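Yeah, one chain of the complex is gone here, protein chain that is, but the others are all in their spots.
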Amino acid sequence: MTSRGLFTPIFVPDAVQDAVADEAWLRAMLDVEAALAAAEAAAGVIPRDAAEAIAAIRPGLGDLGIAARDSGSPVVPLVRRLREFSEWAHHGATSQDILDSAAMLVAKRALVPILAELDAVVARCAALVREHRDSVMAGRTLLQQAEPITFGLKAAGWLAGVAGARDRLRELPLPAQLGGAAGTLAKLGEHGPAIADDFAALLGLAAPRLPWHGDRRPVAELGAALAIAAGAVEKVALDIVLLAQTEVGEVAEASEGGRGGSSAMPHKRNPVGAIRARAAARSVRAAAGVLLEAMAGEHERAAGAWHSEWRALSDALANTGGAAWSLHEALDGLAVDPDRMRANLAVEGDLGAAQTFIDRALELE
Amino acid sequence: MTSRGLFTPIFVPDAVQDAVADEAWLRAMLDVEAALAAAEAAAGVIPRDAAEAIAAIRPGLGDLGIAARDSGSPVVPLVRRLREFSEWAHHGATSQDILDSAAMLVAKRALVPILAELDAVVARCAALVREHRDSVMAGRTLLQQAEPITFGLKAAGWLAGVAGARDRLRELPLPAQLGGAAGTLAKLGEHGPAIADDFAALLGLAAPRLPWHGDRRPVAELGAALAIAAGAVEKVALDIVLLAQTEVGEVAEASEGGRGGSSAMPHKRNPVGAIRARAAARSVRAAAGVLLEAMAGEHERAAGAWHSEWRALSDALANTGGAAWSLHEALDGLAVDPDRMRANLAVEGDLGAAQTFIDRALELE
Amino acid sequence: MTSRGLFTPIFVPDAVQDAVADEAWLRAMLDVEAALAAAEAAAGVIPRDAAEAIAAIRPGLGDLGIAARDSGSPVVPLVRRLREFSEWAHHGATSQDILDSAAMLVAKRALVPILAELDAVVARCAALVREHRDSVMAGRTLLQQAEPITFGLKAAGWLAGVAGARDRLRELPLPAQLGGAAGTLAKLGEHGPAIADDFAALLGLAAPRLPWHGDRRPVAELGAALAIAAGAVEKVALDIVLLAQTEVGEVAEASEGGRGGSSAMPHKRNPVGAIRARAAARSVRAAAGVLLEAMAGEHERAAGAWHSEWRALSDALANTGGAAWSLHEALDGLAVDPDRMRANLAVEGDLGAAQTFIDRALELE
Partner (left out) sequence: MTSRGLFTPIFVPDAVQDAVADEAWLRAMLDVEAALAAAEAAAGVIPRDAAEAIAAIRPGLGDLGIAARDSGSPVVPLVRRLREFSEWAHHGATSQDILDSAAMLVAKRALVPILAELDAVVARCAALVREHRDSVMAGRTLLQQAEPITFGLKAAGWLAGVAGARDRLRELPLPAQLGGAAGTLAKLGEHGPAIADDFAALLGLAAPRLPWHGDRRPVAELGAALAIAAGAVEKVALDIVLLAQTEVGEVAEASEGGRGGSSAMPHKRNPVGAIRARAAARSVRAAAGVLLEAMAGEHERAAGAWHSEWRALSDALANTGGAAWSLHEALDGLAVDPDRMRANLAVEGDLGAAQTFIDRALELE
């Protein structure tokens, strides 16, 4: 793949970006159409060889987006192409079935590298906890030194936040959607619900009780969980930026090969991973806001709210993965200076239950 | 209590507003201080009669808010008052312990009437499902008639959305917070973690593994769950507003006693419950945005982000309860016109799996 | 007036809170009804003594909010009361005329103390600029020391941001709204447009070309300008919080009388004004988001979006005033330590055009 341009690569790693790219959506839509045909063939609703033919058609993006302008949905021109090969393509389904199921499939696939980045963050936090269990530093409230803590305890708090958000994301049900033109599966007769369940199983998605074309919780819950994961990451990134300040100097990101340098002052050592993570997290929150707003849609398919979900979901996924990836990078090369921590310490006190809390946090890894 | 003014009563019912009002926060803060003292007394850290004395002090709001300007936290002047009665008040705790635990207590208490309103919405949807299982109407996608559905199926989708969001809200863990000045419980010595667990139990809150002063998921998750509940409510309200249009006329809200009238045109029959619900839901989303943004806080206590949570949490709770209450009111008096539904129907088709989906939705009640 | 409770006084000064309180809205609504009657009497549309009678009625809030539940608008029960005194009250108007005009009147009145606070911030920045024109300190990019600047130059940047936002707010047109039931002023016959202009003049508001019940720019522009003013304030507050860090120590807020202390550590000197300003600014952005979203309303009056504006506008005004007030307080007592600035300085370089930029900024005062 050629350059992905100027800004995206700064904030999103390739594996995540690939997973939410237009090509990934197209692949997901084709997988959804194929699963639909397979489920219908298994139920005897369409011919088996039609299902095989449909599964074999893998058109490229071409000008699909431009062709979608007249309908507002890329499924309309896509189905037109599929039906050149088989009249049974898209049988009994509607655009929204394909796009909603594809959205969940894209999310499921994108969550693999996203969760891997979150796992890496958790693992690196755990390593810091273990290494700096006894590295005493200032606890700071309202950015004033308060009482001593250890860097291990601080990292334990980071670990708890990111691990908890990761677990929620991992457990989130991602349901397939199949309802037909208005949510009754009218064209599938008595076989409808069984086909819908089979369809979900073929896609590796959850089978919903009923179609969710008007109940956008699957998308909104995902958006919220991504925003919370991004928020947990952002908190760590903020702490790193603050600890890396010239006047604090308790941590520094890696500087090999000029990393963290500036165009005007090559000697600088900017906490670039943490900075990128903070920027990416803001994009997630904005996109999640679009997804929450989209819950209020008209009748059996919203006229605009639904359409606002596609790019927002991609953005939320991409930038959550990006925030975790940038933080992972920041933590990977993080130089921690316990001597400076101790030297900066201007308050006294003992460490209370720090070790207990550290042990409890490590169980979350 | 006298009038609560001009706007709040329109959008929030008294029971919910009482539960998030400043008086409720004060009561929660006092309950938290009392639970802290009780847990410390049980551990032998403070005298038992001190704990009893602290539990007995119930100062009024007075000018607490004004007195809080100098510290940015109402706990500072509150503790000053408590310590006039017992030097053991607030022992080993910090402002944030009290406010964070109080926030969870306020939420726990406010969720009682909020969940009751959501339950009422679910029950009324279920009644509509049962009553209109066979009331055929147009399914509408992009606000164009698509295929026939039944009003029972539409209400089944409403039910599924609101019930699911309600269940999530009900299951959300609401943890107490106790960390002391910087999260180590330094002042409580070896007893810290046990006191923290006991403290949570006394408040009827969950006991967290470790202090969450820097891990704001409890607040953010709550905000997100409230936004999603409000969104599920808003979707129903939007459908009602659309079905109640003069040109559609398939439902109407109650009009007894001039309800739904206007200042210029007393004959109008506006869907006022649904309208109020829509407005309230927007406030929830805005407040939830503040809570999500607040996740990124500095070190052991954020300098501003934390302070932004208090009113936003109250707003999110109040308006979620308000949205559900207004929708409940709308549904309570909803006149459904199956004849008009049939007369409006301009498309043909059979009803597919509508009954199956209806049955599945009813299980969620 | 008694206590305003727990949280509001922390973030909003009394003068601003009074200006957006429910009582202020009621007063504005009554002023609007009176101006309407006066303009109509001047045009000979209603009797002159009816106008005088209407101007003399000043009912209290009573249970107006509760009475408004049935219509979703406090104007409906208010007009009912007014008409007990004069059948000519509210002649030819609709709820939205009254509430929209009242909103602009509330804004106009609230902007007096808000702009006064912004002026005070600008003046205090200017004083810092003059005093610290030559106080050399580190310029910091990405929170790393970059090149020297002066504190005067930093404060000049603060000044420019706040002054510019203030000027925009000051220049914003605040139009009256008068359209009647659907925007035609049908009940006022040929006199409509002239009465509308006179009505605006009596209220000291701008006369719009045409009714803006469906064109919500007056509200949205105001929301955006408030968010930008709050953002300019928030930037200064963030810099103060950072400069006040224990490890930086270049500025400190006043600490007389225990100001800035904590419940656990009375010795602390927290930058409480800046912290409060940051929290308030976040509320403004959330409220402005509601106002921007409310632009998309249905037909001649939105069913929910409009209703979401009232509290959001009050919040946006209150917290912009509050953010400016808290920052004003922070700046008023700000102790600046030029020696520490110089001691912290770890980079070298000359000061370039700092003095020129300072001079240019001071012209904005």
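In this document, chain identifiers A, B and C correspond to the written order of the chains, with residue numbering beginning at 1 in each.
Quick note on the criterion: a residue touches a chain if its C-beta (ideal position, glycine included) is under 8 Å from a C-beta of that chain, and two chains touch if they have at least 3 such contacts.
Keep in mind it's a predicted model, so treat the numbers as computed, not measured.
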item	value
Which residue of A:68, A:127, A:207 or A:336 touches the chain not shown here	A:68
Contact with the hidden chain (one of B:20, B:51, B:142 or B:205)	B:142
Which residue of C:202, C:272 or C:288 touches the chain not shown here	C:288
Per the touch definition above, residue among C:13, C:74 or C:148 touching the missing chain	C:148
Missing-partner contacts on chain B, residue numbers	138, 140-147, 241-242, 244-248, 262, 264-265, 268-271, 275, 289, 293, 344, 346
Residues in chain A touching the chain absent from view	3-11, 21-23, 25-26, 61-66, 68-76, 79, 90, 93-95, 98, 180-181, 237, 241, 257-265, 270-272, 274-279, 282-283, 286-287, 289-290, 293-294, 303-308, 310-312, 314
Residue ranges of chain C at the interface with the undisplayed chain	94, 96, 139-143, 146-149, 153-154, 156-158, 160-161, 164-165, 168, 180-190, 192-193, 209-217, 220-221, 224-225, 227-228, 231-232, 234-235, 237-239, 242, 278, 281, 285, 288-289, 292-293, 295-303, 349-354, 356-357, 360-361, 363-364
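Methods note: only the chains that are shown with their structure count from here on.
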item	value
Whole-Å gap separating chain A and chain B, where each centre is the average of the chain's CA atoms	27
Chain A and chain C: spacing of chain centres that average the CA atoms, whole Å	37
Touching two or more other chains - residue numbers and ranges from chain C	241, 262, 264-265, 270-271, 275, 289, 293
